[in-house]
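Let me begin by presenting the structure, written as structure tokens, before commenting on it.
Of the protein chains in this complex, all but one are displayed in their positions.
By written order: A and B. Residues from 1 in each chain.
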Amino acid sequence: MNRTIRKLFSNTSSLVGIVLLFIFIIIAVFAPVIAPPLSDDPYQIPRMSWDIPPQPPGFLMSDNIRDIYVVMGTEIKWDKAICGTAEGGYDIFYGLIWGTRTAFRIGLITVAFAALIGVFIGSISAYFGGWIDEILMRITDIFLSFPFLVAAMVLTTILGRGLDKVMIALITFGWMGYARLIRGSILLAKEEIYVMAAKALGVKDVKIIWKHLLPNTIFPVMVQATMNIGSMVITAAALSFLGVGAPVGYADWGQMVSFARNWIIGSPGHAGQYWYTVFYPGIFIVLFVLAWNLVGDTLRDILDPRLRGEL
Amino acid sequence: MINDRKLLLAVKDLKTYFFTEDGVVKAVDGVDFEVYQGETLGIVGESGCGKSVTAFSILRLLDYPGKTVGGEVIFKGENLLKKTEDEMRGIRGKEIAIIFQEPMTALNPVLTIGFQIAEALMMHFEISKKEALKKSVELLKKVGIPIPEQRVNEYPHQLSGGMRQRAMIAMAMSCDPILLIADEPTTALDVTIQAQILDLMMALLREFDGSLIMITHDLGVIAEIADRIAIMYAGKVVEYADKKTIFHHPLHPYTLGLLTSIPRLDVEMKRLNVIPGIVPNPLHFPSGCKFNPRCQFATDRCKKEEPSLIKIEEGHLVRCWNVDKVVKEVKKGFLVGV
Partner (left out) sequence: MLSYIIRRLLLLPIILFGVTFLLFCVFSLLSPTARLATYITDASTLRNPEMVQRLITKHHLNDPFPLGYIHWIKKILKGDMGWSQAANQPVWEAIKQRFPATLELVLYSIIPVILVGIWLGVISAVHHNDMLDQTIRVTAIIGWSLPTFIFGLFVLFIFYGILGWLPPGRLSFWSQDIVYTGTNFRSYTHLVTIDALLNGNIPIFLDALRHLIAPIITLSYISWAFLLRITRSSMLDTLRKDYVRTARSKGVDEHTVIHLHAQKNAMIPVVTIAGMQIIGMLGGVVITETVFTYPGVGYWAASAAQQLDYSSVIGFAVLFATFMIVGNLIVDVSYALIDPRVRLE
């Protein structure tokens, strides 16, 4: 364990990943301070204007919106869109900050549940073997026959819009990798000499599982999970980009990019004038996913020599 | 020249180091021996003493981060270490061939046996693929593989362990090399097959008066087939002499230890003799003579100064400060019947 932590910090790329993650965690934790919500639902991005076209960075809240807040009696804690606004006047900066929380929520929850389901199914399959194994593996194959995005699309269309439906879709089609992984590990471990040795010595089954099987099978799952957090967030963002994920105005990076497609070209004579609508949420998505991938990749390298039986 | 035999290969003070992240590993650090035409040299030593690396160094087959940093390898009068890669390619497989320890991993799993045997022929001679494959079939027959016409199109995994090693021999001998290096060729095989393989190699070499370097840790095999023996320890040759001398008049404590640790049926033994201690870690060699921590004759000088290889008499080299003590020990009669 200590060796793992040491290696994680000594490797440049994973160090970058860890630092990035740390920054994101800070942003997520201090979101209410960095970007105070202006309404009851902090995940609803405040609008700076009613205008459709995005506004450039530095834009000040328009008067008609200001009036509404005054009428409602809400304190206007801030009024400048430092990163500009997206289509419909939604403040980009606010979306970035609270979107961090959304990203963590999506990533961690979907991966946690998908891993749990996967590990459960895979363990049962490996433990019982025979018919149960066949059936469960065929079911896994069936789920694997859908391109991930397509499957998620189908589910979100049927279930309806919303980030929670997106998460259900991601979990429903995200567990298979873990099932196969743990099943493979357990099957291998069952044959391993050390398990047979322990059994021969009379060690109880439960103890064998706890001390021998579990540690060697859980680590690959953890590595896989770390690497999957990134792809889950990407797929959720993609779904929001396509318009079937988070509702308009929700603090989700993917959602913020969804309208950007229309504005990316800019207006005649001003190519790329709306760059900020894509750049800011885009860079956040990329860095967030990159961070998890860097850490996961290094974890995987640490795992590799152990898999090959060296050191 | 000894006994009117031509000198084929002379290795002088060969040094091959591995420049790893954890430090420099001096895998071969002073190896000297001579191989005469038509003779067999046995290189004996425990695992990790540098036997295989020596073999690879001769043919210059070292993988990164290994590098031969010193010494000479004089083959047919020319120093192989000074040759270009092109020249070496002309020698490999044609004049000097090598058989590896583990035939399952040494053979390419996705190429047919026939092709792998024919390949050396096609490399070194102006011969069509068809002819080369025909020769492969003949070679397979020669090494004793039944139904060779069928086997020639099969893949390594379809053969048994013994047959694979025979196929390797066929592959190595395809161009009638004058020198064959066998790196523990029988270690991975059943004892019953070992004898067959050894006989096969000897028979093939005898056909054209070829020489053999047999690398092994098995003294029994050496006793059978070697004419001359080089004992290696921690990357160095510690004793080199002909078979009779080694077995009856050894001069190095390690050699003595090896010989006395062979279990005997004719003499009553309460306990097996062992050489105490273990082979040193190449990254942390002891100072002075590398064998001194395990040596029963070690003196202070041994702990500080590394002995060099000294010619005791014609054809007998030893690397030790206390040769006289060993002679005394041998005289005590420990080697009766060996």
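Everything that follows uses one rule, which is that contacts are C-beta pairs under 8 Å (C-beta built on N, C-alpha and C of every residue); 3 or more make two chains touch, one makes a residue touch a chain.
All values reported here derive from a predicted model rather than from experimental measurement.
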Shown chains touched by the chain that is not drawn here:
A, B
Tell me which residue among A:L155, A:A189 or A:V221 touches the hidden chain in the full complex.
A:L155
For the chain not shown, which residue from A:A81, A:I121 or A:A238 touches it across the whole complex?
A:A238
If the missing chain were put back, which residues of chain A would it touch?
13, 138-139, 141-143, 145-151, 153-159, 230-231, 234, 237-238, 241-244, 257, 260-261, 264-266, 271-272, 275, 278, 282, 285-286, 289-290, 293-294, 297
Residues of chain B touching the missing chain are 56, 59, 61, 63, 89-94, 97-98, 100, 102, 105-111, 119-120, 123-124, 154-155, 157-158, 171
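Keep in mind that, in the parts below, only the chains that are shown with their structure count from here on.
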Chain A to chain B: how many Å between their CA centres?
58
